[in-house]
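A single protein chain has been removed from this complex, and every other one stays in its place.
A, B, C and D are the chain letters, set down in written order, and residue numbers restart from 1 in every chain.
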Amino acid sequence: MVDWRLFDPLFEYARKRSMWIVSFCTGCGGIEMPPLATSRYDFERFGVMPNPSPRMADLFLITGYVTPKTLKRIIITYEMQPDPKYVLAHGSCPLNGGIYWDGYNAIKHLDKYIPVDVAIAGCMPRPEAVMDGIQKMMELIETGEADGWKRYKENYEWYRKNQDELFGEGWREKTARRWIPWLMDKKKEVKEE
Amino acid sequence: MMETALKALFILLYATFVGFMFMGIIRIVTARIHRRVGPPIYQPILDTIKLLSKKSNITHGVIYDFGVLYALGATILAIMFIPLGNIGVLRAYGDLILITFLLEIPMLGIMFAAMSSGNPYAGIGAQRALLTMLAIQVPLGFAIVALAEFYGTFSTYEIVMAQQVSGWSIAHLPLLLAAIAYDLVLQAMFGKEPFDIMIAPGEISLGPMVEFGGKHMGILQIQHAIALFAETLFFSNIFLGGAVVTTFASPVLNTIASLAILLVKQIAVLLVATFMGAIFPRFTIDQAAKFYWKWPTIIAALGAILASL
Amino acid sequence: MINELMIIIFAPLIAGVIAWALDIKGVREAIGVIGAAVPLAYLVKLYPTVMGGELIQYNVTFAGFTFNFTLAPMGMIFAMIAGVVGLAAVLGIVSTARSSYEWLFALMSLTGVFGIFLSYDLLGFFIFWEIMTFGSFMMVLKYNRKASLKYFVLSVIGAYAMLVAIGIIYAKVGSFSFVEVYRAFSQDAALGMVGGATVFSRSEIALIFGLFLVAFGVKAGTFPLHVWAPDAYTETNQSYTAMFSGVLSKTGVYGFILIYMLMGYRLMAEFGAFRSAPAFGYIIAFLGGLTIIVGGLLAALQEDIRKLFAYSSISQIGYILVGIGVGTALSIEAAIFHAISHALFKGLFFLIVATIVYRTGKTTFADMGGLAEKMPFTFAMAFVAILSLAGIPPLVGFASKWVLFEAVISQNLPILGGMVFFGSAIGFVYLIRFTYAVWFGQRPTDLDDTKDAPLPLAIGMAILALLNVVFGVAPGLVARELNKVIGEEAITGTIWELNLGFGRYNALAILIYLIVGIVIAGIIYFLGAKVRKVPVTDTYQSGNPVTMEYNLTIRRNFFLPLKEALAFWLRISFDKLYRDIGSWVEDLAEVLRNYVYNGNAQSYAWYLAIVLVILAIWGV
Amino acid sequence: MAEEVKATWPKGEEIVSALLEKAPYAEGSVRRERRLEFKVPADRIVDFLRTAKASGFELLLQITAVDWPNEGEIELVYQLFSISHGTHAMAKTRVPRDDARISSVMDIYPVAETYERDAHEFYKVVFEGNPKLEMPWILEDEDREAGVSHRKDFDMLGYVKKKYKILDRFDEDKENYVI
Partner (left out) sequence: MVSQQELIREARENGMELLPLEKDTYELFFGPQHMATENYSLILKMDGHRVVKAIANVGFLHRGFEKLAEYRPWHTNIALLLRICVPEPDVPEAIYSMAVDEIMGWEVPDRAQWIRTTVLEMARVSAYLFWIMGLSFKLGVYTAGQWAAAYRERLMALFEQLTGGRVYHIYTIPGGVRRDIPGDRWLRELKDTVEYIKAKLKDFDNLLFENYIAHRRLEGIGVMDKKFALAEGVTGPNLRATGVAYDVRRADPYLLYPELDFEVPVLKEGDALARAMIRRFELEQDLYILEQLLEMGPPSGPYKVQDPRLKNLPRLKVPAGDAFAHVEATKGDFGAYVVSDGKNKPYRVQIRGPSISHGVRVIEQLLVGARLADVPVILMSLDNCPPDIDR
């Protein structure tokens, strides 16, 4: 309708200076979020702000290792975020499993399942490192290189295949239905006759 | 006609801009209380631009879209009725009761939109929002009654003019009581602790707002800015004397001066709310209802009765 | 014999009898609609004449009594309400009636209503009152015996109270005619002022007033006497409830206005004034205020869609009573204005409820949800009704409420002012509950093939919705006529604008600026990226996947916090007290039903005849 | 080693002998100060814990399962603590590995429900009488189906390689790798 390309620099500036984080502590890195938000580091200076709802969030901070059980929720939450959305993987574990490289319940390469724009190494990365990661993310947004959401759209089949391989087909419905029998108060044992 | 349109446009732009600044001020002041630096003052504008420039949006149906539009539309409507210094588009019709209603109905639009998403958190948020509204309505009603009975008129503009003669409303005991009650009500209108029950991020993840994202949330940010401006302006007008400057010869200077005076008063109202919000925990909804039905109601009713004598 | 007034009054009854007797599907509906449309047509025809200041009178002499029927402006306004809402309700009944029985009694009660508004003497008033009560009783009886009993016992109490009051007046005045009665009371007031001996003593006046209060309070559903209303409104044909709540309850309101018209001066002279309101009126107003709060709070706590609106009706009647009670010209205008708007939006609401119940077969909120997608037209109508009831400018609900607020507060009545403010908020509260549970949220799978409203119901709803909007945007239309009724220019202004002197309301400006605001918002909206529709399972659930098997909508106890905050009051003042009174009343009802009211028209006629005979003997 | 640190603790001896009097089927010893140890046959564990609770062991801290494949048994260690005596005690029992069944102690220590769910999830011990054993606990369904457990015979590295298709840094030839 309107050619908005003229305003793109403004939009990119707004996007980079106003990153709202999904509040989801996926792992132990969550412990460094409060220091980041409080007076010592204060990431609100850069417009970064934790937000409870994924619908209005831009930045997904994967704080630490990811178990398959959490990854299901991460994927659901990630798909709920509106484009453009960015993922910042925090710590060694999402990169290659980190200290849990041989653990049966920790994801080894997060970027097989959702696109990761910036990864911070370290266990656990210091708040300064996270700030640096956020700065890097800002640079990438400005230059347009933070295109994880585009990659996810374009290569959805591939990501979907990886997810299904890990969790099995129809994992959403299966996971959802898991609790139904236990939520009901009335359940009858079927007797064999 | 042209002049009215220009005035309306000016009010709209001014209210939006100042409203955003108010949002920024709240965030900065809160940050300073937390001993942080805080975001730049124009941060809410950036947030809104970002939200509006999202490249994908979701909807849950027509009402989901319309409710949001209705909320902004009704807020724009409300701001036109409140006298802004010397400028006024519909201030002749700026009836106390009408404005009180108009300041409430944007929330109805938001509730409609939120509920149509079918999210249980939004449902709980709507429940809490409405009960908060029910709770504040009693002291609010008494405060408005007190004003109307004290001044014998319902016109906001006339109340402002009357205050130029008889001094600020809060200089009179009945209206001081009403102002105290109204200020407590304002705390809930702004959604500040201890009455931020409706959004309660730690409990129900922003409640009604939980499903809004992208441009819907952007529109609601604009709505919030204007509503913030309108609520503080209304309070400054009816209790803090408003501003009608006639000392200068030039009408432009008079307008600027009165806008400046109003701005100071509005910021004062805002800061009181922010300070109160920073030091109190949040009530639960039934506690809040009981609280509002007790002290603020008694204070406001006393004010109303005194005013009617 | 053929007179316009008689046609207005008896056309519904005759149509009802024919429909009942023929009982041919299709024909009876047509006859019924004609029966409701004819009075309206005549009323419209007579409207300019009556509002021009000319009274249309007609006398009938029957069994020694002369019945005077007069179409006065006040009666005209109420009769117009009855005509419009009655027609809409009858259109609804076309879809929802189960048998010809319903046609007979629905139209019979409409006859009663017209008779009440057109009667100009106490006797005719009483007889038509009873016809109306009987018709509505039979409608409820068909659906639920228990509810009908409750309704009838209270109605009987009201009727007896009225009968006694009329008897006393007749004994003293010697005439039933309004004109005579009014003259007698005025003279009395004048005598009382100068200190002469009055015809009615102070206690007699208080007694008459109290009796009328009970009589009209029952029908209107005033706070202590409202108990019948929720059950009766619930347990009947929902289209009929549109008439029941929209029209029949207005007879109570009309009755209260009659008190003013007939004995206002006398009461004022006798009991003086409280602040600026007449003392006796203040009682009515205060009861009205309590009715607003009690009705509204209870409405918010209901789990049944019909009950919610029944209590809502009670609450809204409270506003009207407040207006009447305050007693200034402005406030009575406000009351009548609100009576009009209440009839319009509540009639609309009950037609919507009728549609929902008709289409889904369910009545509790727990079984509904997500119907907005399936019934868009009904939802659009509901949207208008909700905005109107909640008092959102620029709809008629706000205009009348606004006049009422200003009328009450300008009279320096702070407590009443607080009450009406609370009432408006509680209106939002129960409406949102209705909206959320019925239209939004997750739709139970068994409602997946629900259809939209049937045509007659849709027409009925459309008529009422259109009037809601028209009178809302142009409130001056109503105000002008109300000024004629009261005979005083209480509300000035153009058709778009209401000007009370101390406050102004311009509906057109509001509409224009609202549209401008929405357009601005719409521009911002449409400049943004396109939207994609997502199902209810793709919402924020703390990251968890869900399916439709989970119940994601608060279907029950939506306002549980409110219930808990009010637990003390709910326990003490309503639950226990009314159950006790209720059981006592029901015991009495059992006796009455066995001997007096056995649902047989013949014995009811006998009862009426006996009462009349007793009255005639006593009156002589 | 236990024998080396063995210190006499007269109070402990008293507690053990008092408890063994009531539960003669068990063996008991004092490890060191505030550490007691009991060995109980699997079929009497409910009786023993009931007796222990009655004689002052209020808290059940944990139920630890230890897999001993060579002996074909799973050892269950009930970690008890007595606030009144101020001592910790272990009640050890052994169940066969192939048919690991033992009755639940939920009705004595309700909290055992959680511990038993945990032990069931990772060691496949069936606690008879616990209604929530089948309730989803920590593992996801696909992991449960794949037979993830903490028993010694569970080939974790093989499972990781199969599940994630990757195992960095791991050299299969090397017997004993150091991280």
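Keep in mind that, in the parts below, contacts are C-beta pairs under 8 Å (C-beta built on N, C-alpha and C of every residue); 3 or more make two chains touch, one makes a residue touch a chain.
As the structure is a computational prediction, the values presented were derived from the model and not from experiment.
**Student:** Which chains here would be touched by the one that got left out?
**Tutor:** If we consider the entire complex, the absent chain touches A, B, C, D.
**Student:** Which residue, C:122, C:524, C:546 or C:566, contacts the hidden chain when the whole complex is considered?
**Tutor:** C:546
**Student:** Where the complex has a chain not shown, which of B:158, B:193, B:211 or B:231 is the residue touching it?
**Tutor:** B:193
**Student:** Decide which residue listed in D:13, D:118 or D:142 touches the omitted chain of the complex.
**Tutor:** Within the whole complex, the residue contacting the unshown chain is D:118.
**Student:** Out of C:329, C:366, C:469 or C:588, point to the residue that touches the absent chain in the complete complex.
**Tutor:** Of these options, the touching residue for the absent chain is C:366.
**Student:** Residue by residue, what part of subunit D touches the chain that was omitted?
**Tutor:** Residues of subunit D in contact with the hidden chain: 1-2, 4-5, 34-35, 58-62, 64, 66-67, 77, 79, 81, 83, 86-88, 90, 109-111, 113-115, 118, 122, 136-140, 150, 154, 156, 178-179.
**Student:** Spell out the interface residues on subunit C facing the chain that's missing from view.
**Tutor:** 366-367, 444-445, 540-544, 546-547, 549-561, 563
**Student:** What residue numbers in subunit A mark contact with the hidden partner chain?
**Tutor:** 22-28, 30-32, 34-35, 37-40, 50, 52, 54, 65, 67, 69-70, 73, 77, 99-100, 102-106, 123-124, 126, 170, 173, 177, 179-190
Rule of thumb we're sticking to: only the chains that are shown with their structure count from here on.
**Student:** Counting C-beta pairs in contact, which two chains come out on top?
**Tutor:** Contact tally peaks for the chain pair B-C.
**Student:** Which chain has its C-alpha centre farthest away from the C-alpha centre of subunit D?
**Tutor:** When every chain centre is compared against subunit D, the largest gap points to C.
**Student:** Just to be sure I understand: the centre of a chain is the mean of its C-alpha atoms, right? Then which chain's centre is nearest the mean of all of them?
**Tutor:** B
**Student:** What's the distance between the Cα centroids of subunit A and subunit C, rounded to whole Å?
**Tutor:** Distance between chain centres: 57 Å.
**Student:** What is the distance in Å between the mean C-alpha positions of subunit B and subunit C?
**Tutor:** 35
**Student:** Mark out which residues of subunit B touch at least two other chains, giving numbers and ranges.
**Tutor:** Only 53-58, 205, 210-211, 214 qualify.
**Student:** Provide the list of subunit D residues touching at least two other chains, using ranges where the numbers run on.
**Tutor:** If we look for residues of subunit D contacting two or more partner chains, we find none.
**Student:** Examine which chains touch each other and state the graph shape they make (line, ring, star, complete, other).
**Tutor:** Graph shape here is other: it fits none of the named patterns.
**Student:** Which pairs of chains touch each other?
**Tutor:** Per the contact definition above, the touching pairs are A-B, A-C, A-D, B-C.
**Student:** In the complex formed with subunit C, which residues of subunit A make contact?
**Tutor:** It comes out as residues 1-2, 24, 53-55, 72-74, 76-77, 80, 172-173, 175-177, 180.
**Student:** Of all residues in subunit C, which touch subunit B in the complex?
**Tutor:** Subunit C reaches subunit B through residues 275, 369-370, 372-373, 390-393, 398, 402, 405-406, 409-410, 412-415, 417-418, 420-422, 424-426, 428-429, 432, 435-436, 439-442, 502-506, 509-510, 513-522, 524-525, 527-534, 536, 538-542, 552-554, 558-559, 561-562, 564-565.
**Student:** Using the touch definition from the top, list the residues of subunit B that touch subunit A in their complex.
**Tutor:** Interface residues on the subunit B side: 27, 31, 34-40, 43, 46-47, 49-51, 53-58, 201, 205-206, 209-214, 217.
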